[in-house]
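A single protein chain has been omitted from the complex, and every remaining protein chain is retained in its original position.
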Amino acid sequence: MLNTLLEALSLVSHLDNQVVAIVWLSFKVALATVTLATLIGLPLGALVAVASFPGRGAVTVFLNAMMGLPSVVVGVIVYLFLSRSGPFGDMGLLYSPTAMVMAQTVLVVPLIAALTRQIVEDAWRVYATEFRSMHFTLRHSVVALLYDCRYSLVVAVLAGTGRSLSEVGAVMIVGGNIEGYTRVMTTAIALETAKGDLPLSLALGMVLLTVVLLLNTGAYHLRLWAMRKYG
Amino acid sequence: MFPISLSNIRFTPDGRTVLTGVDLDIDVDGITVIIGPNGAGKTVLLRIMAGLQTPHDGAISWNGDKTPAPGIAMVFQHPVLLRSSVFHNAGLGLKPFGLSRAEAKRRTMQTLERVGLAHRAEDSARLLSGGERQRLALARAWAMRPKLLLLDEPTAALDPSATDVVEGLVREIRTDGTRIVMTTHNLGQAMRISDDIVFLANGRVIERAPTSRFFARPQSTEAKLFIQGELPWRISFDN
Partner (left out) sequence: MANFFRQLTIFLCVMLMAGIARADESIVVSSTTSTEQSGLFGHILPIFEAKTGIKVKVVALGTGQALDTARRGDADVVFVHDRPAEDKFVAEGWGVERRDVMYNDFVIVGPKTDASKVKGTPDVVEGFRRIAAGSAPFISRGDKSGTNAAELRFWKEANIDPKAWAGYKEAGAGMGPTLNMAAAMSGYTLADRGTWLSFKNRQDLEIVLAGDKRLFNPYGVMLVNPAKYPHVKKEAGMKFIDWITSREGQESIAAYKINGEQLFFPSAKN
């Protein structure tokens, strides 16, 4: 155990190009995923929080349940859609980073939307009457609430980023873990573990952990700063 | 919009009587102050006039219309400000107006100047003092150039000097041509600021009279008791 750890540390200290490429692809996929999922998830979550429509409760329960959606399930479903014998087979997107972004977006949108709904709904309770007195439409309310909650919503986006970076099931299935093309940190870890190369998977795991820790530290300080500035 | 006519309004949430048999006409000009003991239904009455609450019985019309006309603004007893700049909060009510960015900015800054907060436009709204927050809430409503402004206890939590400033602003808004209906606990304020008084007790309008006559010769026993019980204490507090 200790030996494995020491070996892993020495591997981390001289990262080779291949590992850097894997880490870089992980970032790109996560960034694209989170950007897309945020653009969809924030308005969606806020809309569910603010709008009243029949089935709103069911949608809320659905979003909350989807937060725990197993990533392999999403992987298989997206696979079946993108497969040559599936409905979007003509696009030839299977086994590509684009497919990975798509699958992860499906995975992350409910997470961001569900957290957003919770945060925005709490704020909405406080503001609802005032917004109505200002004749706000749904769109005005959604925009103002998202803006007001922006520093709390960082947590939702961060949760999405964490899920995207650490998820392995979906990207493995739709990406295929192709070396130099769709291999990201998590699938590389899965492969190295399968090969019995535990130090290398541990080294990659350390990189992953460090990245996630740094992101969270950044977000924590952003919130502290925002609380001081905006009360 | 005017006259706003309330006839035989009943408001009984969960079977509890808050308002009953309220008849009231609000005409185009002046400052009307609604006074009355705690729980008399003052706030609910304002909300009904704003169209934010539907009475359980009776009817309200805005110049014959059953839906509230645009041009009503309301400032709540505890105004909620967004976590953003003073400028952003002051311009919030203009969002549905569809003004150009430049026009919205001009109007917002102009209003902030009139309430004396222009120099704090870029500061965080939530870090303002109580008096400044109330002025910002007034600015937010005033920027909308409302025909009717409803104020719920605008000075309840303020010290005397901040109260003075807000009262001055309310007069200015009225001079601008805005009809004002407000509630207050502060009889001295009611006396100073209003043109007429609506005296509310036990969910009913007991008296409606021009201010000087109401305080000089209250018609009902309730009003007499209310003025006697409250007046000396409030005045000493104010001075």
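For the reader, a short list of remarks on this structure follows.
When the chains are written out, they are named A and B in that same order, and each has its own residue count from 1.
The rule is short, and it goes like this: a contact is a pair of C-beta atoms (placed from the backbone, for glycine too) under 8 Å apart; a residue touches a chain by one contact, two chains touch by 3 or more.
Since the structure is predicted, the reported quantities are computational estimates derived from the model, not experimental observations.
Counted over the whole complex, the shown chains touched by the missing one are A.
Here one chain is not drawn; of A:L44, A:L63 or A:V101, the residue touching it is A:V101.
Across A:V12, A:L31 or A:V59, the single residue that touches the chain missing here is A:L31. Contact residues of chain A toward the unshown chain are 28-29, 31-32, 35-36, 38-39, 83-86, 89-90, 92, 94-98, 101, 143, 147, 176-179, 181-182, 191, 193-198.
Convention: only the chains that are shown with their structure count from here on.
Distance between chain A and chain B, defined via averaged C-alpha coordinates, is recorded as 47 Å. Chain B makes touch with chain A in their complex at residues 50, 52, 70, 72-74, 76, 79-80, 82-84, 92-93, 95-96, 124, 126-127, 140, 144.
Those residues of chain A that touch chain B in the complex are listed here as 126-127, 129-130, 132-137, 140, 143-144, 147-148, 150-151, 226, 229-231.
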